[in-house]
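A single protein chain has been omitted from the complex, and every remaining protein chain is retained in its original position.
Read from first to last, the chains carry the letters A, B and C; within each, the first residue is number 1.
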Amino acid sequence: MIDGTASDIAATGFDLVLAAMILGAGLFAVTVRDLFGAVVFFIVYGVFVALAWLRLGALDVALTEAALGAGLTGVLLIGAVARLGRRTGTQGTDALSRRSAFSVRSVSQIATMLVSAAVSVALGWAFLSLSDSDGLRAGVAANLDASGVSNPVTAVLINFRGWDTLLESIVLLAALIGLWSLWRDDDWGRRPGLRQHARADGVLAMFGRLLPPFGLLFGVYMVWVGSSLPGGAFQGGTVLAAVWLLMMMAGLMPPPMVTSARIRAVLIAGPLVFLSVGIIGAFAGGFLGLPPAYAKPLILMIEAALTLSIAATLALLVLGPPGGPAMPSGPGDAP
Amino acid sequence: MKRTVALAAIWLVFAGAGLEALVVGLIFVPIAVGLSLRLVPDGIPVRLGAVAGLLPRFIAQSVIGGIDVARRAFDPRLPIDPGWIEVPVALPDGGRVALGGELSLMPGTLAAGSVGNRLLVHVLDRKQDVAAAIRHEEERLWQTTGARRGGASTGGPPKDTEGSR
Amino acid sequence: MPADIVTLVLCGAGLVFFFAGTAGIIRFPDTLTRLHALTKADNVGLGLLITGLAFQAPDWQSVGKLVLIWAMALIAAGTTAQLVARSALQQQDTSQ
Partner (left out) sequence: MSAWFLAFATLLLLSLAGALWRIWRGPEPADRMMAAQLVGTGGVGVVLLLAAASDWQMLDVALVLALLAAFAAIAFVKAQSVDGSGDPEEDPVSPAAGTDPTTIQPGRAPDAR
């Protein structure tokens, strides 16, 4: 009905506006003189970047960005700003504007800006001087049948480049252990995060009661569909983490004890299953090599375990260290 | 087991009706139903037919709400005159929240949760007669619950008589 | 095709409401009135957009997903409007 050129022009126009919005949101996020404003710009930036991934045809990445960038990270940062404000006694919103105009800080800021600009220019030059290439797309497509799944991204993540994904899942775990090791000794054994509560028959609690079954099904769907279409353990795990967090934030269930053996088992289940499959594979051929005949069930098993671990790890990372009445003198108060 | 049907339908929308999808659904839909039963144990005593009957007016009202606010936003004179009203609502708990959400999408009103059993409503233009509309909506929500209106002033949630869904 | 025209008209109308929401959030004088504009105009805009696009959906699953997206957006709007309104009221209260 309309020829291709009109569509191309419209697409170019959209891309230009989107690029401007991304740059604008990013620029505002670093220049706004208000910590909370910066966080909000970051959330908005996540929405725009997800749109950019869609335009690039990378649905898997768009899903991750929508779930993490626009979703969970926002929750984490909003909580962080609020706790920062409580600890330092400022409203948090004013923390940035308190800096004097000229200081060592501003010198180092300018230096940072110059270095960043130099890196950007170098990267841009490197990108533009690349010759056109399809990358490894053809290679992945040729071997897709042997991978056990039909979504090329999942094939790469779990099968062809299993190393990377295994190490990533361990990095996530290491981040949580790092966070836990920052807890004060007195706090160990308390539940993570602030003491959550909500009016039992209020708006928040109602939302927390209605959404989870739906979110659970959607998270499972994300993981399941990942074997053939965009989706996967990371996207599904993020959705499940959000659902779990919602139930805790609505005061419907307490956060888990970090000392509980059950939660720890869930945390390491993903890397453990992945690693065991890899080690068993080492006897059958090569480390992390999945035999094509069993590849699909193995991948599904790994993805299921990874999903649980990712969901639990992300949720615990967002909850953070314990807080509340026993925390009046945080490190922020030290002179 | 209305919610089993609802959640199964949602799963089908997500995953389609392939064999594998049905097997996965067979495992996880019951889990979702279990979660739902844990979160809302007695079930909300709602008549689905009555809720469906509510829908056309709700959609029409929220479109009017959109038009109303759009007209005010585009009008150079910005004709608004905001204020607060408090409305005692005797609906069972979920009902008051639903009413608040509904009012927030309707012309001129925005709920801000409730204090005790009084719903706080912010009105965009005090010249609009919203009180009658609020009463009307509450009455309609009453009809969707199977609950009796007895003991309304105590605000106690009427017990579910239809059994869990 | 008639379906295409219906889609375009509905999407265009939806767009008008999105612009109204933006106009409201810029022009209205205080937090709570801005919240009125955002909640109502945006949801009507999204509703019209979804109705319009439903005519183009290739299969019943996509229609179902559109309906779910609409339902989710409605529930989220009803929830956040009440919570943010209450929170804003609280802040006004404590600052006086």
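The rule is simple: contacts are C-beta pairs under 8 Å (C-beta built on N, C-alpha and C of every residue); 3 or more make two chains touch, one makes a residue touch a chain.
Bear in mind that the values here come from a model prediction, so they are computed numbers and not experimental data.
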Practice prompt. Using the contact definition given at the top, list the shown chains touched by the missing chain.
Written response: A, B, C
Item to complete: Since one chain isn't shown, list which residues of chain A touch it in the complete complex.
Response: 1-2, 6-7, 9-11, 13-14, 17-18, 21, 24-25, 28, 32, 34, 36-37, 40-41, 43-44, 47-48, 50-51, 54-55, 59, 62-63, 66-67, 70-72, 74-75, 78-79, 81-83, 86, 93, 193-199, 202-205, 207, 211, 214-215, 218, 222, 225, 229-231, 235, 239, 242, 245-246, 249, 251, 323-324
Worksheet entry | For chain C, the residues touching the chain missing from this view | 4, 7-8, 11-12, 14-15, 18-19, 21-23, 25-26, 31, 34-35, 38, 42-43, 45-46, 49-50, 53, 56-59, 62, 65-66, 68-69, 72-73, 75-77, 79-80, 83-84, 86-93, 96
Worksheet item: For chain B, which residues touch the unseen chain?
Response: 81-90, 113-115, 120, 126, 131, 134-135, 138, 149-150, 152-153
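Note that in this section only the chains that are shown with their structure count from here on.
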Worksheet item: If you average the CA atoms of chain B and of chain C, how many Å lie between those two points?
Response: 16
Worksheet item: For chain A and chain B, what's the span in angstrom between their mean Cα positions?
Response: 32
Worksheet item: What is the distance, in whole Å, between the centres of chain A and chain C, each centre taken as the mean of its C-alpha atoms?
Response: 26
Worksheet, complete the sentence: Multi-chain touching residues of chain B, meaning two or more other chains, are 10, 14, 97-98, 100-101, 113
Discussion item. Quick check: what residues of chain A touch more than one other chain, meaning two or more?
Written reply: 203, 206, 210, 214
Worksheet, complete the sentence: Contacts from chain A onto chain B in the complex sit at residues 199, 201-203, 206, 208-210, 212-214, 216-218, 220-221, 224-225, 247, 252
Worksheet entry | Sites on chain B touched by chain A in the complex | 3, 7, 10-11, 14-15, 21, 24, 28-29, 31-33, 35-36, 39-40, 93-94, 96-98, 100-101, 113-114, 157
Fill in: Of all residues in chain B, those that touch chain C in their complex
9-10, 12-14, 16, 59, 62-63, 65-70, 72-74, 78, 80, 82, 97-98, 100-102, 104-108, 110-113, 120, 122, 124
